[in-house]
Every structure is written in C-alpha cells, then in structure tokens.
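All protein chains but one are shown at their positions in the complex.
Entry: chain A
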Amino acid sequence: MIGGLFIYNHKGEVLISRVYRDDIGRNAVDAFRVNVIHARQQVRSPVTNIARTSFFHVKRSNIWLAAVTKQNVNAAMVFEFLYKMCDVMTAYFGKISEENIKNNFVLIYELLDEILDFGYPQNSETGALKTFITQQGIKGQHQTKEEQSQITSQVTGQIGWRREGIKYRRNELFLDVLESVNLLMSPQGQVLSAHVSGRVVMKSYLSGMPECKFGMNDKIVIDKQGKGGTTDEPGKSELGGSGKQSIAIDDCTFHQCVRLSKFDSERSISFIPPDGEYELMRYRTTKDIILPFRVIPLVREVGRTKLEVKVVIKSNFKPSLLAQKIEVRIPTPLNTSGVQVICMKGKAKYKASENAIVWKIKRMAGMKESQISAEIELLPTNDKKKWARPPISMNFEVPFAPSGLKVRYLKVFESKLNYSDHDVIKWVRYIGRSGIYETRC
C-alpha cells in the first residue's frame, strides 16, 4: 500500500510530508526531488523506480504530489487516490498552489490522516469529510451523541455521499450535458478517428433522501421499449426534435451513487444523489457524431523561404444555433520570420512565442463558412530535418450535444417527505465543446 505521501513546490521543497509505513524513510523525500523534480527534463513516466522504491506522481500547476511505496501496490488506485486528494483539497481551499497549501497545512495533515490509513484509502467524499473535518477543533466536544453517530454512520455507511436531514424550501435540480468532441482528420478530409466523451453533471438541491431515475435516448433502452410495445415513458419525454431518435453509447461509467448491478441487468440508472454538484456519469460515443466544424487546410511551400497557408472552416449544424469562442490555431515553422494574415471574419494574430497563427471568432451561426489566408516568411536554415507540420487545432463551444444525446427524464421520488416529482424544478442544458479537434495539414 501507499507508504508515504509528499507534496513539493516547483523547486522541490517539501510542503507536506506524511509517512504511513515504516519502510519509507526520510531519504525517499530527497530521492524524488533529486531524480525527478530536479531532473528538469521531460517526464518519461509517471511512475519512477529509484532504489527499489516506487514513486507515483501527478502535477497540478507547479505543485508535485508524490505517493511512495515499496510494495506491489494497485497502481491505478494510487493515481485515482492522488486525483481524489486534489479534488478534496480543491473543495476545501480552492486552487492547489504553494500559498494555499502552506496556509492550510494543518488541515491537509488532518485530511491525510483521515482519508489514508496505513496507506489504505478511506472514505474521501468531500460531502462526508466536511461534516467532521472542519478546522474548528472544539466542535467535536459539543456534538450530541446522535450527531456523532450520524457522522460515523455516514462516513462508513452505504450512502456515504449524502447525509440525512437535508431540507430545501424549493426542490430544484440542474442537469448539464457536457460533451467534448474529438476529431483527427486527414488533410484530405477523411475522418481518422472521432469520438465524443461526455459527462452528465448534476446539481441537486433536493430535500430528504430522494430516489432518482435518469433516462436518456440510449439505443439499447429505446430498442427494448420498441419491442416491448410500450410507447414512451410518461412524463417529460420530449425529444429535442433534432435528428436521431436514439444513440449508441459505447461505454459509460457512473458516480458511485448509481446502482451498477441494476444498470447491468436492466440498463436503468437509479440512485440517491449527493447534495450539490457532482458528476453523475461519463460516456463515450463513436457512431454518428455531429462534427460541428470542418477545417479545410491548404499549405503550399513557395521555395525554401515562404509558405502560403489557406484555411477554410465550415460550420455544420442548424442555422438557428450559434457557436461561440471559436479559435483556430495554425502552427507555423520554428524559423518563421514574418507573417501576413487576411481573414474574412474575426481576428487573427501571429504569436511568435507559440509558433502559431491564432484566429479567433466570437460567434458563428450554423451552415456558414469562413476563410483565412496567410503568407509566412521563413528564415533560411541548415536544418536538414523537415518541419513536422503539427496539425491545425480548433476550439469552440456549441449549444447542443454532438453525440445526439438527449435527456428523456429525471424522476425524483421521496416517499417520506411531501413533495412529488412534479414539484421539483428541473433544468437541462447541453454544451458541446471541442476536445482535441485536429486536422492534419
């Protein structure tokens, strides 16, 4: 199991050091600093073995978190734990920075004591932790016995992510379908690979212990219902009206509140949600993806000292919708000496420090097209190696889900309290963003 956990600043100074196992000594702290942080080269592996000791590390801005062990630990678990540790710290004191860590070091030690025991991760749900790790030490003494046992049963219980007795005057929930669409396209416009990785993020402000059921236009469910002869589910089952009736989901994973065995057997998604914001599910689709933009590059080398670049982008969605925050990044060779750009829409600039022309457009409606042309002057070099031509990448945000996913319903049942599904105010929003959206040129 995890033998120790260290946090360093960018210089390799130790901010936090907690040792859980006897086989990890103080010299491990230095070994990592010397061999990894001070190595100052590209990280060749997130797992490093130094003198029979294994170091797992992740980096958040310029802070290094390292878990250390001498045993054959579950490596995936260690990384998941480090990510979780970052989440917990962010939930407690915001951004992970040297300043914040130093200011909260007592809290961090207290957290580390709680969520890692002898190197075994324990309950690390912030919702539960915040009920008893408060940095107001005296509180413990004034709790009633009921309060104490409520805390312990929540921390160890089946529904560790939610406490009892939550009350809201207005029961409300927000669903955000956030998708990032990834594309790799050949210069000829052939899709080399494309997939959508999506997340359903829920903000729930619901009283009591509500039992929820979530439905979407999952092809497997829709097909099954079609065969069964039953028409749509009662309630809110309006489809957005655009395009496909159902989508094929390659794979999905759920927050631990979702009953996985029920999903496995009936493919229904039922759960008692945590209070506040959390990620209900993640999914991935590869079939029939709506690619919101198409990039058509044209690069011509004129002699050895000049490049002509022309890039056309076409928006490919309903004309009534507007895409936002569009940014096209056209890489330029390292030996670029000057660039002239002409674009029809938006603003374009050559950024020498990033070796790229960055073209920004605030808004663009569907079924439109725009163009940029640039002349790039090059310095003559002796470098035999040809320019690697990195792909043209693109960023954007569109108000629909490129996978075609639609929320069909989210039903809420709370039998003990007197509110019903109809009293809950529900909001659904779709945002499609670019993930790695690249076209080779």
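Here is the rule we go by: a residue touches a chain if its C-beta (ideal position, glycine included) is under 8 Å from a C-beta of that chain, and two chains touch if they have at least 3 such contacts; residues count from 1.
Everything that follows uses one rule, which is that contacts and distances are computed from a predicted model.
Novice: Can you match the unshown chain of the complex to its UniProt protein name from these: "Mitotic spindle assembly checkpoint protein MAD1", "Cell division cycle protein 20 homolog", "Serine/threonine-protein phosphatase 2A 55 kDa regulatory subunit B" or "AP complex subunit beta"?
Specialist: "AP complex subunit beta"
Novice: From the list A:Asn72, A:Ser353 or A:Asn418, pick the residue that touches the absent chain.
Specialist: Touches the omitted chain: A:Asn72.
Novice: Could you tell me which of A:Ala39, A:Ala91 or A:Val106 touches the chain that is not displayed?
Specialist: That would be A:Val106, which touches the missing chain.
Novice: List the chain A residues touching the unshown chain?
Specialist: That gives, for chain A, the contact residues 1, 13-17, 19-23, 26, 29, 42-47, 49, 52, 54, 56-58, 69-77, 79-83, 99, 102-106, 109-110, 113, 117-118, 120-125, 132, 135-141, 143, 145, 148-149, 151-153, 155-158, 160, 184, 186, 192-193, 195, 197, 250-256, 259-261, 263-264, 279, 281-282, 284, 384-386, 388-391, 393, 436, 438, 440.
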